[in-house]
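Shown here: the complex without one of its protein chains, the others still in place.
The block that comes next holds subunit A.
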Amino acid sequence: MSVPTLDRPPAAGGEPQEPDGPDGPAAPAAGTPGQGRGHRGGMLPYLLVLPGLLAIAAVYFYPLYRTLVMSFQDYRRRHLWTGDTPDWVGFEQFTNVLTDAHFWAVATRTVVFMVVCVTLTVGGGLLIALIMQRMSLVVRLMVTAALVTAWAMPIVVATSVFRWLTDSEYGIVNILLSKLPGVDFRGHNWFMETWQGFAVVAAVVVWGAVPFVAVTLYAALTQVPKELEEAAHLDGAGGRQVFRHVVFPVIKPVFVLVTTLSVIWDFNVFLQIFLMRGNNVEPQYELLGIYSYNLAFQSQSFSQGTAVALITVLLLAGVAVYYLRQMMKRGEVE
């Protein structure tokens, strides 16, 4: 597989530079027009950006603003049709949500589920990337093809397939498990026990997410200079030491990026559970996203739903800012 950033010196990726380097946030403000990489261009850039910016404002900023406003109101079913302004209730929605034991159960479950999925995804992805480096060409092509196919599967399709695999009556997983001596999984319902149900959900999530991590980390691994590895070996370093002190520092920026992205994505897992449970998710399968959806669309308590959504945004804000900082360190936001 080709490497898109061969021209980037590996050392620059290995040790993240100071964010306020020559290309850091301070530079553009001080940059003189006409010099360096950019033109001022008068009004033209603003005119070009305007349509896109308006669109983003309408479909991202306005809803976010509405989420904020609605969380301090009491928006219910009747407001859907009357158009009246809902009553202002201050922090009532938040107090209701935050004093509800169910919310804390859901929040804890979301974090645990996220940690498990991220660990499996990133750990599995790294392992696959490492062995991909060492396998023969034919096997590597096979693995790449399988990874890319899995990556391309729409979530609706992947979830349908995993539902079929784990179907209680004729699912192949039950059939194969029952072939083991002394094991009878015939008619076993994987969603009776919550932890087993979540195991199936985690399987879909991880199966769908591992390819991105593996392919990206594999591309990063090909950036590791062979001379460095050889030198470390000559100096008597074992395989593990070489990985820790030579290989990992080089792929670390990419590793941090994919991990952060995985944290955000797995925190927001919604569709896999929603579809697995036939669009009608029981309380014991609720994660924060599902909980917010059920409050809004099942209980028709839209304000409670937006309050939970807002809490989710705030919980993730730190991770998002961290991701942004990593991107800036890499000089991507230039």
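Going forward, a residue touches a chain if its C-beta (ideal position, glycine included) is under 8 Å from a C-beta of that chain, and two chains touch if they have at least 3 such contacts; residues count from 1.
Criterion: contacts and distances are computed from a predicted model.
Peer 1: Looking at UniProt, which of "Carbohydrate ABC transporter permease", "Carbon-monoxide dehydrogenase medium subunit", "Ni/Fe-hydrogenase cytochrome b subunit" or "Binding-protein-dependent transport systems inner membrane component" names the chain that isn't shown?
Peer 2: Hidden chain, UniProt protein name: "Carbohydrate ABC transporter permease".
Peer 1: In the full complex, which of A:Asn96, A:Thr119, A:Gln196 or A:Asn268 touches the chain missing from this view?
Peer 2: Of all options in A:Asn96, A:Thr119, A:Gln196 or A:Asn268, contact with the hidden chain holds for A:Asn268.
Peer 1: I'm checking contacts with the chain that's been left out. Which of A:Val106, A:Val201, A:Val258 or A:Val281 qualifies?
Peer 2: Result: among the candidates, A:Val258 touches the missing chain.
Peer 1: Considering the whole complex, which of A:Leu98, A:Val115 or A:Val139 touches the chain not shown?
Peer 2: Going through A:Leu98, A:Val115 or A:Val139 one by one, A:Val139 is the residue touching the chain not shown.
Peer 1: Looking beyond the chains shown, say which of A:Val115, A:Ala199 or A:Val333 touches the absent one.
Peer 2: A:Val333
Peer 1: Given the contact definition stated above, which residue among A:Val97, A:Met114, A:Ala158 or A:Val201 touches the chain not shown here?
Peer 2: That would be A:Ala158, which touches the missing chain.
Peer 1: Can you name the residues of subunit A that touch the chain not displayed here?
Peer 2: 1-2, 4-5, 7-8, 23, 25, 28, 31, 33, 36-41, 44-46, 48-49, 51-53, 55-56, 58-60, 62-64, 66-67, 70, 75, 80, 83, 128, 131-137, 139-140, 142-143, 146-158, 160-165, 167, 169-170, 172, 175, 186, 207, 210-212, 215-216, 219, 222, 225-227, 230, 233, 239, 254, 257-258, 264, 267-268, 270-271, 274-275, 278-279, 288-289, 292-293, 296-297, 302, 305-306, 309-310, 312-313, 316, 319-320, 323-324, 327, 330-334
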